[in-house]
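With one protein chain withheld, the remaining protein chains of the complex are depicted in position.
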Amino acid sequence: MTRWFRQPPPRGVLLTLLAAGLAACFVIEQFGLVDDYVRFVLITLGINIILCVSLNLVNGWMGEFSVGHAGFMALGAYLSACVSVKWLAWGDPLWMFPLAVIGGGLLAGAVGFLLGLLSFKTRGDYLAIITLAFLMIVKSGLENIPYVGGARGFLGIGNQTTLLSTAIWTVLTLWAIRNLVYSRFGRGIVAVREDEIAANAMGVDTRKAKLAAFVVSSFFGGVAGALFAHQLQFINPSVFDLVKSTEILVMVYLGGVGSLAGSILGATAFTFLSQALQPLGTWRMVILPLLLVLLMIFRPRGIMGMREFSWFVPRREFPAKEEKK
Amino acid sequence: MKPLLEVRDVTMRFGGLLAVSDLSFEVTPGHAHGIIGPNGAGKTTAFNIITGIYAPTAGDVLFRGESLAGQRPSNIARRGIARTFQNIRLFRDLTVLDNVRIASDAHARYALPGAMVQLPAARRAEQETITRCLDLLEKFGLGDAAYERAGDLSYGSQRRLEIARAMALQPALLLLDEPAAGMNSAETLKLVEFLGWLRDHFSVTMLLIEHHMQLVMTFCDRITVLDFGKTIAEGTAAEVRSNPKVIEAYLGPEDGHE
Partner (left out) sequence: MDYFAQQAINAIQLGSIYALIALGYSMVYGVLVMINFAHGDVFMVSSFFCFLLLLLLPVPFVAALIIVMLATAVLGVALERLAYRPLRNAPRVSAIITALGCGLIIQNTTLSLSPYSQRMPELFVPVTWNFGGVTVSSLQLLIIGVSVGLMIGLDFFIRRTRYGMAMRAIAQDRITVPLMGIPVNTMIALTFAIGAALGGAAGVLYASAYPVISATMGVLIGWKAFVAAVIGGIGSVRGAVLGAYVLGSVEVFTVTVLPSTYRDLVVYALLLVILIFKPYGLLGRPAVQKV
């Protein structure tokens, strides 16, 4: 992988920036420094980054093609809504909401595990179809569960997704996925993409690699869904359709496959583009897929495809500096 | 001495095609064992069976006296059988270091959650793997290329890297599928030297497929000759060379085939 800089910045810089960013989110929230629209867009941005980087694990690093990410989102969204509205509504949001989000992530992760099992034998087109079937099943399944409102949707969800909680989850997701991709599991996942047979012959347990990718990817997909539900305060099954999945795909392939920096870039570009296109109504969903098609034809790996910004790469990955004797 | 690898009556059918038929041989620890035979004789198929990529139609493969039947390729690799491929199968888009590291990871022991939150144990294991792999690359003369993209290496270096990657598994048995393919005779001569070094330095047992007669005859302690999936001869270089069946099937039409 080629990188922007040969060496990462001094150790403290990233941490300081991070702390400053989170503090800024807290201050903005506390003192209402931005208007509701800006706040909404910023929260959406955070959620989109989580969605993008988590889908990138399967579609980018592992090189598979999943169109089911909106399904995991839906699972996270509905489960967390059940927790915060029905099961633990009496709880203090300070602990109850993180619990709801984690619960949503766990449900999505568990289902992701099952989908991962199916990826042992099937790859490529067939796996894409399986994820599509999964998406349709989640959507039409939810439509038939009166407990969560059926096709009408789930009403009355609290407005618990704050700028700060979104920022924290975004940073956590990026950090965890960075650690994953620069570990033996991440290399196993990448090896599956590069050459599954060679990976197996080199001792990579490709089944574990696939499960790891699917479980982690869907867990964070569920987390994003939970945050999304508590941002919109109203969800219904048709929100989590193929269009939603396509939006995430646009982010991934725009920013760049197999790249953390690319995921952030893709999610950011998409979020602002999508806002800018809002006045166009349904034509927006003509322009976005068109962008995707053009990307595939002219730049199939996206802007940052397989490249990384050195800030996101662990220090140990860089060659040690030559010591002058 | 007990054999390291025993192939017992292995048969492989692809539909109507009998690719390997009743193949049996043993590899003694410390030996270099050669498999030769004309194109399509079933040599690569035998490798694929030993490494678990194909399940044989009949027969069994034993490694250190234990059957490998039903084992997945990754398990077989971890148990100590590493291989290269006839047409190089590197992780082309990854760095040279990462190629070797992926094989080396088979020996790292830390769990997924630990990796995701960067527990000290995981970090330490990572650092150790890097050191070990850089060291290994240095030995294979690839130290300077560690951070280059594997697909950008020259053909010769890619072949070497593939062997280095296999050695990162710390195998007891190394399977080489036509290591001299695409090399001229000067390069082949150097390869013989290199293989000798490999055997002595890592004390690894080797099983190798080769078309270069010269290489096989000088380097291998024992040779198995296949033709149309059948074993037609087995023995030392001298025995095989003088075997009339071999001369007829393989060396016959034109002395020193290829």
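The letters A and B name the chains in turn, as written, and every chain counts its residues from 1.
Note that in this section a residue touches a chain if its C-beta (ideal position, glycine included) is under 8 Å from a C-beta of that chain, and two chains touch if they have at least 3 such contacts.
Note that the coordinates shown come from a computational prediction; the quantities given were computed from them, not determined experimentally.
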| remark: Filtering A:V13, A:A89 or A:V293 for touch with the omitted chain leaves A:V293
| note | Cross-chain touch to the chain not pictured, restricted to A:L22, A:L99 or A:A151, is A:A151
| task | Using the definition of touch stated at the top, determine which of A:L242, A:A269 or A:I303 touches the missing chain. | result | A:L242
| Who touches the missing chain here, A:F26, A:F65 or A:W311? | A:F65
| field | Residue among A:L99, A:L118, A:V171 or A:L232 that touches the chain left out of view | value | A:L118
| query | List the subunit A residues touching the unshown chain? | reply | 59, 63-65, 67, 118, 121-122, 124-126, 128-130, 133-134, 136-137, 139-141, 143-144, 151, 197, 242-243, 246, 249, 253, 281-283, 285-286, 288-290, 292-293, 296-297, 300
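The criterion applied here is as follows: only the chains that are shown with their structure count from here on.
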| task | Please work out the Cα centroid separation of subunit A and subunit B, and write it as a whole number of Å. | result | 40
| request: Can you check the complex and tell me which residues of subunit B touch subunit A? | output: 51-53, 72-74, 77-78, 82-83, 85, 89-95, 98, 101-103, 105-106, 108, 110, 112, 115-118, 122-123, 125-127, 129-130, 146-147, 149, 165-166, 168-169
| query | For subunit A, which residues are in contact with subunit B within the complex? | reply | 1-2, 176, 179-180, 182-188, 190-191, 194-195, 197-207, 212, 216, 306, 314, 316, 319
